[in-house]
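As you look at this complex, bear in mind that one protein chain is not there, while each of the others sits in place.
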Amino acid sequence: MRCISRLEIRIIFKQIVKRLLVELAEIPMRPKIGGMLNSTFLMIKLNCETRTMNKIQPTEYNRKRNRTIKSLFTLCLMMLLMFPLTGQNYYASLFGIKSDGKTLNTTSIQKAIDYIHEQGGGTLEFYVGRYLTGTIELKSNVTLHLHEGAVLLGSTNIYDYNIESKYTALVYAKNASNITIQGKGVIDGQGREVAYHLIDQIHKGIIKDQLKYDRPARRRPSAIYFRECDDVAVKGILVKNAAFWVQIYDQCDGLLVDSTMVDSKAFWNNDGMDIVDCKNVRITNNYVDASDDAICFKSHGPDHIGENVLVRNNVVRSSANGIKFGTVTRGGYRNFNIVNNTVYDTYRSAIAFTAPDGGFIEDIWVDSLYAYNTGNPIYLRNGERWGDKGPGSIDNITIQNVYAEVAAEKPDTAYEYEGPIEDLPRNISPSGIVGLVGTPITNVSLKNIKIIYPGGSNPNYAFRGTEPEDLDSIPEMADAYPEFSQFKELPAWGFYIRHAEDVSFENVELIAKEADYRPAMVVQDSKNISLKKVDFKEPGKKKKELHTYQSENVKRRP
Amino acid sequence: MHILRFLKTGSLVLSMALSLWATDYDVQKFGVKGDGVTVNTASIQYAIDYISDHGGGRLVFTAGTYRTGSIYLKSGVILHLERAATLMSTTNPFDFVKDEDINWMSMIFAKYQKDIGITGEGGIDGRGFETANNMLNYIQRGLFDDKLLWDRPREPNRPQNIYFRECENITITGITIKDPASWNQTYDQCVNILVDGITVDSKSYWNNDGIDIVDCDGVVIKNSYFDAADDVICFKSHDPDKICQNIVVDNCVGRSSANGLKFGTVSRGGFRNVKVTNLTIFDTYRSAITFAAVDGGIVENIVVDGVRSINTGNVIYLRIGDRWSKGKEPVMKDITIRNVYAEVPLGKPDAGYGYEGPIEDLPRNISPSSIVGLPNHRIENVTLENIEIVYPGGSDPFYAKVGLTPEELDNIPEMPAKYPEFSQFKELPAWGFYLRHADGITFKNVTLRAKNKDYRPAIVMDDVKGALFKDMEIEEPESEQNSKEQIFQYQSENIRID
Partner (left out) sequence: MMIRIFIFTIVLCFNWGLSVQGKDYKASLFGIKSDGITLNTGSIQTAIDFISQEGGGRLVFYVGRYLTGSIELKSNVTIHLEEGAVLVGVPSIYDYYSAGNFRSLLYSKDQANISVTGKGVIMGNGRSLIKSRNEQKKNGYLPSNSKDGLPGLVQFVNCDSVVLTGIILTESGGDVVSVHGSNHVNIAGLTIKNKGYSARGMTLSGNRHIALTNSYFETDGIELEFLSKNQDLRIDDTKNEFGEILKRP
């Protein structure tokens, strides 16, 4: 074992304490807690002392042992290091950074970060004020602390950003480790103004862009873009008004986003946060109000996947989806716990699983999801957008303890950048589990679920019956962008299931507030569908609420 | 006498009109929103039309920010902006009209109306920086035709805050007028204007004049404060058949990155019967007081009484030119300037203000006050009385030098067609006053003080016919020991120095 410096010890210690505190605060709800321990295990391997451990197979026994070892180790460290543990703190003013909201501080802030980084790490402290800046690059062992009232304010000039990089953002980092943004302050990207300036430069021909959908396809800055970083923490802050996805964490290992707020309806594609191919992630206690998907997992690299992720105690609002897997899903996702989250005023699905690019979604555990005034509750969909990648797959999804109210009117009315009105004509869409011919969605368990739909569809406006020719006419759309509304009118008001196998419903209640011309559930070309204690409630005269077509082994038990 | 008569009738008319404007209308009752976001152009216009059609009254804006594009004020309507109410531009140039008759863009227009006004303690905010830059973007995208002068949209293609044309009985009181994209407020061929107690704060874009009075008859501007990037109180004459006359400016304070009180530049018809009292000009880049007759117009019967000019680049500049005269004979005569105290700085007086005045006409040392006619169009009958001007002195002849030899003095160009500005000749041979082609000049009790030694004399006269210097006091370090001749004459006659 090589000698470790005092600084390294400090950092290690800080990390461990941080992890311990976080873990203590979160008692895993899932009975099979492998994912949680596994993530702990993977994190501790970052530290040089435990390097030998990662060769041990993570059996249940070893995991427990590791944990014990870690705790003991931590205890020892705590006894040993009774001195101030964080790196040094630096006032922003030390570097000539100005809080007047007018001085462009890009170079001063960058100098500060570089300096602190070279000194071995520490915290750059921003106190109350408005700090105008362009792109800054965060470096290893540096913490940006935005105290209450401090605003890191994005320049409205597009040329102040790293637009030639693939990772255009106000705060950017690549290949850094142990980086943190914390405090009760604000990052405000001024995204609308930045986007307008970019559009202006495009119209004048200075910047080349096709303006697809009349928006710049590239160069719109995010607020935060961390790529290939380890040990990242973003805590407490409010992130506002980006020109693109608000936060991107891409191929990071060890990510904590805790107690932050996102308020971003500044421009198109304002995803609240995009977690791309990250491992060992905790998204906890956040509030997100975003014009595009609120919490979004993506997989851009065919050789990368997202895994070991905890999403817990978040409240989100979106003019797209609340919690979403995809759209781009090249590699896949494994071992996610999505626990105790609330979605409201959301235009599309409260939770959406989309795998249209050859990647997989598997071992996902959703527990305690509450959705109010949402356009759609649950949507699972694989596809085959890019032929050479083959179809995507969805397997082993558990969704339980869900309460959802589906909106009769547009749920995101009067939010800025409302979701687009499209796929018309259609009546209120059902939840969907829609696989592909030859690649069904498999092993989905839905338990303890109550969904209230408005019902009241009008067959003269849009109609899809349950006759074979009606059902056969529903297009496959394997290569289309997956969205709950993509098929326009569907033949059920509650659940539409097609190309799925081994789906179980247990203790599920679907309620239509007004009579609907469609049955509650249509099962088409599926196998082994079990319905236990499933209740359909709809006013008006009794009708057949479960319709099966070309399916095997659909069993309904009281 | 003229002025007195005008004042009587003017105030009578105004007070009569005021008593008629009894009815108040709450603008919010017309669905206008003061939320700072809603664009209210159509609703405000409807309200104005409605009030005008129903016998007139005040359209009252309570506290709030009211966004709007171009609106037209109609007869009998007063826009009353209460404290903390702001009428604010949308910043979108396409929300503004370029009026066909006026050929300019503006937020508040009025044409051929009477008994109109804007009152109250609220404000008008043109958001000119944004509006002008948005316009520039559209021009560069090819959507709006403008050749761009000095890389800016031309002045008429940027909205002013207020443009009234051929209106009668105008009241502008109390309000704060901010940041237009072009000039602030223009009253063009109007009759009977009262501007009282307004504040102009305007350094948002090029050509932010404070107030422009064009060819108007009967104007009172008083108790007002101006801080503007371009000329602050500016009288113009655009029409050779019209004249700007019967004007009182009293108790005003101005700051400018151009001139303080200015007559011209466009001076086709001319200016007469003007009385300016109790004027303070500070931190001003060019002249505190300047009169230009360069387009064939007249300037006559002017009294300026009581001026404090602190930290201004130049104090007095009188100039006849021959720019766009089209055969007309420019005239400048019967001008009295008295009770003036002025300090001219060594450094740039407007340093640090937004849109600072341009650094130009270099090399030159500190320029003197000047009265410069043309050989065939002479400035006549100018009286300067009870005047004290403090100059920095300390000119550097190695940097710029014009000496007193005939060749050097003759070499000073006439520049009849050039834009008239105190610095236009670059270096001049005097540090206090330079007089050329002028007749009947009286200096009475004038003190000129240079803080440092200057290589130039205090006063140089070139082609002056008839001048009287009485009770002159000239101070310059070391000048007495060297018995420096401070008043220099060249090709001049009938000069008396008492």
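Chains here go by letter, A and B, matching the order in which they are written, and residues are numbered from 1 within each.
We take it that contacts are C-beta pairs under 8 Å (C-beta built on N, C-alpha and C of every residue); 3 or more make two chains touch, one makes a residue touch a chain.
Because the structure is predicted, anything quoted here is derived from the model rather than measured.
Among A:D100, A:E118, A:E416 or A:D472, only A:E416 touches the chain left out of the display. Per the touch definition above, the residue from B:R83, B:R141 or B:R496 contacting the chain not shown is B:R141. Among A:P425, A:P475 or A:P539, the one in contact with the hidden chain is A:P425. Contacts to the hidden chain, counted on chain B, fall at residues 29-31, 37-43, 45-47, 50, 69, 90, 92, 94-96, 134, 137-138, 141, 143.
Listed here are the chain A residues that touch the chain not shown: 192, 199, 203, 211, 213-215, 267-268, 416-418, 420-422, 424-425, 458-461.
FYI, only the chains that are shown with their structure count from here on.
One finds 61 Å separating the Cα centroids of chain A and chain B.
Considering their complex, residues 137, 140-141 of chain B touch chain A. Those residues of chain A that touch chain B in the shared complex are 200, 203-204.
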